[in-house]
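Starting off with a structure, shown below.
All protein chains of the complex are present and in place, except for one that has been dropped.
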Amino acid sequence: MRYSGFRVIKEALTGHKGWKPTWRDAEPQPEYDIIIIGGGGHGLATAYYLAKQFGQKRIAVVEKGWIGGGNVGRNTTIIRSNYMLDGNEPFYEFSLKLWEGLEQDFNYNAMVSQRGILNLIHSDPQRDAFVRRGNAMILNGADAEYLSREQLQEELPFLNYDNARFPIKGGLAQRRGGTVRHDAVAWGYARGADQHGVDIIQNCEVKGIRQKNGKAIGVETSRGFIGAKKIGCAVAGNSSRIMGMVNRKLPIESHVLQAFVSEGLKPVLPGVITFGAGHFYVSQSDKGGLVFGGDIDGYNSYAQRGNLPVVEDVCEGGMAIMPMIGRARVLRMWGGVMDMSMDGSPIIDKTDIEGLYFNGGWCYGGFKATPASGWCFAHLLAKDEPHETATAYRFDRFHKGLMIDEKGMGAQPNLH
Amino acid sequence: MIINHPLLGPRDSQEFTYLGDMSLINRPDWEADDAVDQFHEYLYLRDNPAGEHKELWFHEQGDRSWLVVTRNTLTHDITKVEIAKDIARQMGRSK
Partner (left out) sequence: MTQNNRLEGGLIDRSKTLRFTFDGKTYQGHQGDTIASALLANDVRLMGRSFKYHRPRGPLTAGSEEPNALVELREGNRQEPNTRATTAELFDGLSAKSQNRWPSLSFDAMGVNDLLSPFFAAGFYYKTFMWPKAFWEKLYEPIIRRAAGLGSLSMEADPDVYDKGFLHCDLLIIGAGPAGLSAALTAGRAGARVILAEEDFLLGGRLNAETFEIAGMAGHAWAAQTQAELASMDNVRIMTRTAILGAFDHGIYGALERVSDHLAVPAAGKPRQTLWRIYAKRTMLCAGAVERPIAFKNNDRPGIMLSGALRTYANRYAAAAGQTVALFTNNDDGLRSAADLAAKGVDVVAVIDTRADGPSVQAGAHFKGAQVVDAGGKLGLNTITIKLANGQTTRINCTALGVSGGWNPNVHLTSHQRSTPKWDEKIAAFVPESTPAEMSVAGAANGDMSTHAALANGAKQAVTALKDIGIKATAGRTPKAEDEPINVSPFWYVEHKGRAWVDQQNDVTVKDIKLSHQEGFRSVEHLKRYTTLGMATDQGKTANVPGLAIMAEMTGKSIPDTGTTMFRPPYAPTSFGAFAGRHRDEDFRPIRKTPSHKWAEEHDAVFVETGMWLRAQWFPKPGETHWRESVDREVLATRKSVGICDVTTLGKIDVQGTDAATFLNRVYCNAFAKLAVGKTRYGLMLREDGIAMDDGTTARLSENQFVMTTTTANAVPVFRHLEFCRQCAWPDLDVQLISTTEAWAQYAVAGPNSRKLLQKIVDKDFDISNEEFPFMGCGEITVCGGLRARLFRISFSGELAFEIAVPTRYGDSMMRALMEAGEEFDVVPYGTEALGVMRIEKGHAAGNELNGTTTALNLGMGRMVSKKKDSIGSTLSEREGLNQADALNLVGFKPVNSDETFSAGSHFINSDAQANAANDQGYMTSVCYSPNLGHTIGLGYLKDGANRMGETTRAVNPLMGEETEVEIVSAHFIDPEGERLRA
């Protein structure tokens, strides 16, 4: 079924009787060519592109709960490609380009909204670093714009210019950045994958990975064994749990990141704003809620909930740059579990076990990467070689000393 | 969270700075033939368990002790707090 305005009108006039399930709730088959573990954004996107772009057949996505219930359903919805390093920027720019054509591609309105992202600058060294980053973006074909304090005062008069502990000295903007309705991304990919024949198997928890002669041949699940020629693991947040089933340690720790939404407010923020002297980033959803976040809680956790100190820290950051939100209310806070990698960058690579492929380590930047992650992982699964924008995302980069460390924090996951 | 410091009693975890897995105490031998491999595994690879985790916290706003905290990463329950220096010695570290 194709979605369109005409279809919506027709259904409205006939009592919405014609709408079909957005995706089939498939039963597992005994064997597939490719199984993707994880029905989150990345797993569903991988399946979608495997089927649509790389001509693969007999694909299943197995999900322990309901699709889209992990980080794709609990993030701050930001898309951007404002990275600095060679290993990252081409990949994220590829992702942003995919976002720009996504809705027409999968015929689902995920509300890709390029209202811009702004990183505020509060010191000279920070400006130097952002200029370097902005230039790296432009050299990679992305857009970047430097805004002076005066330009910012014109564009965002409500920011705190006068009484700030760390005055705003400028900003780096990416106008093509913005937000996307996060749940719709999972649903859109699920629907698109389903239409290309992918089986989406919910409530099917992977309990083990069966190997034969050193090769992965299928997954043991809560709904029995399912055979596969290739298995792709896309369960960021829980990567160590799946890879632990084959006794592999990862350069990853699981940490909790909290996110927040305020009560609905009449529009005040045009795009995404990021504080440069504290941990706070914010945008306003199409429903009017301020969607915001800050730093991770900072300790290993799988608990999907955080603690009060970070809540306070984040709101302090908010009040520091926009004291007009003082009387707006925080409505809800929640936690997502992040694969925090050792250099802050992801991994899309084969494992040392034949037939087992890995996608993870997204830290708290996984949402914006969803389309490119899916595309590149599908590329790897289909062709057994990395996509040209993802060549740096290898396991062995740590052994070789080829870290992709945007923040320069070294092998300490909670600082990335 | 509250960390029950062995010397100072219960303290808000906000007084502490987190490092990570206790295995970081076990710094490899630089003279081993496979020293780079060992240091790679030591520094970069983690068990990252969903469950009991022994981990290093530094009492930065307090007495500057490094502690080994046994904490469940699914529930955040803390079952044991020890002085890291003692643990390091038990693990055979010395000079």
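The first chain written gets the first letter, and so on, giving A and B; residue counts start at 1 in each chain.
Note that contacts are C-beta pairs under 8 Å (C-beta built on N, C-alpha and C of every residue); 3 or more make two chains touch, one makes a residue touch a chain.
Only a predicted model underlies this, so the values are computations on that prediction, with no experimental measurement involved.
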| item | value |
| --- | --- |
| Sole residue of A:Asp128, A:Glu150, A:Glu354 or A:Glu385 that reaches the chain not shown, by the stated touch rule | A:Asp128 |
| Selected from A:Glu312, A:Asp352 or A:Asp384 as touching the chain missing from the view | A:Glu312 |
| Hidden partner chain, touching residue among A:Asn71, A:Ser113, A:Ser254 or A:Asn414 | A:Ser113 |
| Positions on chain B contacted by the hidden chain, ascending | 1-2, 12, 17, 19, 24-25, 27-28, 30-31, 35-36, 39-40, 43, 56, 58, 60, 64-66, 75-78, 84-85, 88-89, 93-95 |
| Touch list for chain A against the chain that is not drawn | 3-5, 7-9, 11-13, 16, 19-23, 25, 65-66, 68-69, 73, 86, 89-90, 101, 103-104, 107-115, 122-125, 127-136, 138-141, 144-146, 158, 160, 163-167, 172, 181, 183-184, 187-188, 262-268, 277-278, 284-289, 303-305, 307-308, 311-312, 314-316, 318-320, 323-334, 397, 399-403, 405, 407-411 |
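Methods note: only the chains that are shown with their structure count from here on.
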| item | value |
| --- | --- |
| Of all residues in chain A, those that touch chain B in their complex | 238, 240-241, 244, 249-254, 298-303, 307, 309, 342, 398-399, 411-414 |
| Complex contact set, residues of chain B against chain A | 1, 13-14, 18-21, 36-37, 40-41, 43-50, 53, 55, 71, 73-76 |
